[in-house]
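The complex appears here without one of its protein chains, the remainder shown in place.
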């Protein structure tokens, strides 16, 4: 034997799982929604996605290579996810320069200032998104109306999201039932036929991605179910208390990127709790905050803020919520 | 829905390559090296010296305490020397090296193949005989068997659980014993039941061994109080606490022994060894091991004499494959990597696994992405990611608080980690340090 035998502590085999496999699995799960947005918003969606992904890669590379001077890890696929998620969270007619600023904030401030993948407290794509939302409110909230594949990029007709229609309508004193006529039907919303950010409209495609990730065991059911469940219960109670003032649970689940948030953004490995119990607490927190912001807050939608707020609680949840130990005395 | 344990667990590729290969007797080598420490507890004290003539089955090292075990010669011949040699533990330790001359057994050992069903020995005689025969837990932990049979005062055993799950991938020695020595295993189980004064025994077998389940279920009809319990294939079901949870749905409290919930667990190989010791007067000087690996010519199961060098069993299975990267004593999940093929096989050698380099070499460690997979697979409900960080940062207080001592070192966390972090390496280190601190406090 010419080569020396290896000696290492057990275990001597590995599942073969890797960060890349998980990351590209998530990307694969996002494909249906991505393809749908290309189909629905046309050229604009393609330009926005490519810009977002390319700038995320570029900024990660530049920061790791020239500022932090560490190993460049752009191959792990996390920049790709951040890029696609950022694109999912913006309207398809957003100018390129704004997207690049968003990518810089997402990667630079959202991720690298904390030390890169694994150390960030907040979901990078959401940091970028919220930064843009606050800095460029006009561009970020003028959603193009779909003209199918032939839709242009910048000069497009714009409209409002269902959530915004309801919020504005209620504010101006109209009743909910009269507003309901102005928004698409539930089926239309589930299939994605409404105004909104690129990735948030196609409920069906997002659920397809969720099913794929659950089968591949990339994520567990805890967070999506907790988020959607708590939103459904809370809005259900409100709706039953006063159907004229509060929209029903189906409407809330299908609009405003709740599915996108619950499936792809709240489940981000780095910024979600480690234990199943913790994940449920975190998910319920997101659900409750989303409803509170949507119903009582100034913004029509609250998923992004709710996730960011709960991200901040994750370290605390990890410290205080322990998994059930084997042999622990049951109370 | 088949039974399994309550939390965590993984399902690595089973790779039971040698399941079809019947147990063969390995030729006796020219020289055996028998370490005086093949068990958990105090090393035995050698009672032979250079030049002494010994026979097969003769006591050559005496148990040196309650938690210790006798060691018998596995060959006949003359003691060549007592020396410190590298053994499977990875350290140089005292061994009795015997030059083989013929194969002369002690006369009182019954060498016939005939099944002796009638248990004549009393409870006390059984425990004494098990201790005298130097029987240790043959699953790999090598805890002296007579200690487990001596139920501490104030506690009572309710059920005996026979560990026949063989949850480690690759290994098939227990599987073959069940198929070929089914009756002996069941008599051995009855002997253990008598020693523990219980009238119920459960043999837990994973359902990836349907032939063994069918065979033993058929045979068990002739024995009182033995139940065969098929289990879902899930690692680490062979862990004592996991097996108890799977079979009788009781959780052993943290830091306590299985007797706390009225259970005693013994390995199926141990049951066979107990049968041989009590019914045939044969001390533990040979056992069955699997020699296996994907590149190996002939993965197979062998009955070997303790002290046989590892290289002999590799030769018997077709020689060392070219691409061998690691030689593991035991299974791939909890086995110990050997640094040389000259080390002797011992009582704890349940298998020998030759892993190709690309299958076993570790990949570069990446940053933790906090995916929580280690937490969800941990069968003890611990947080491996946290324990690793605390062990690395030497925060032993927090390690203790977060129950590092509960870790059973099954390796599920390291196996699963997508960032290839050496979680168990650090947890084991921290566990050792915390154990030291706890001992010092007493």
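In order of appearance the chains are A and B, and numbering begins at 1 in each one.
To be clear about the criterion, a contact is a pair of C-beta atoms (placed from the backbone, for glycine too) under 8 Å apart; a residue touches a chain by one contact, two chains touch by 3 or more.
FYI, contacts and distances are computed from a predicted model.
The subunit not displayed here is recorded in UniProt as "Ion-translocating oxidoreductase complex subunit B", chosen from "Ion-translocating oxidoreductase complex subunit B", "Putrescine-binding periplasmic protein", "FtsX-like permease family protein" or "Formate dehydrogenase iron-sulfur subunit".
Under the touch definition stated at the start, the shown chains contacted by the missing one in the entire complex are A, B.
The omitted chain makes contact with just one of the residues B:182, B:262, B:318 or B:422: B:422. Summary of contacts with the chain left out: across B:141, B:361 or B:408, the touching residue is B:361. Although one chain is not drawn, its touching partners on chain B can still be listed: residues 84, 86, 89-92, 326, 337, 339-340, 360-362, 365, 422, 425-426, 428-429, 432. Against the chain not shown here, chain A presents residues 4-9.
The rule is short, and it goes like this: only the chains that are shown with their structure count from here on.
In this assembly, the C-alpha centroid of chain A lies 48 Å from the C-alpha centroid of chain B.
Within the complex formed with chain B, the residues of chain A that make contact are 1, 3, 5-15, 17-19, 21-22, 73, 76, 78, 116-119, 220, 269-276, 279, 318, 322-329.
Only residues 6-7, 10, 12, 90, 169, 241, 245, 251-254, 256, 320, 324-328, 332-340, 353, 355, 357, 359-363, 366-373, 375-376, 378-383, 385-386, 402-403, 406, 409, 411, 414-420, 422, 424-425, 428 of chain B touch chain A when the two sit together in their complex.
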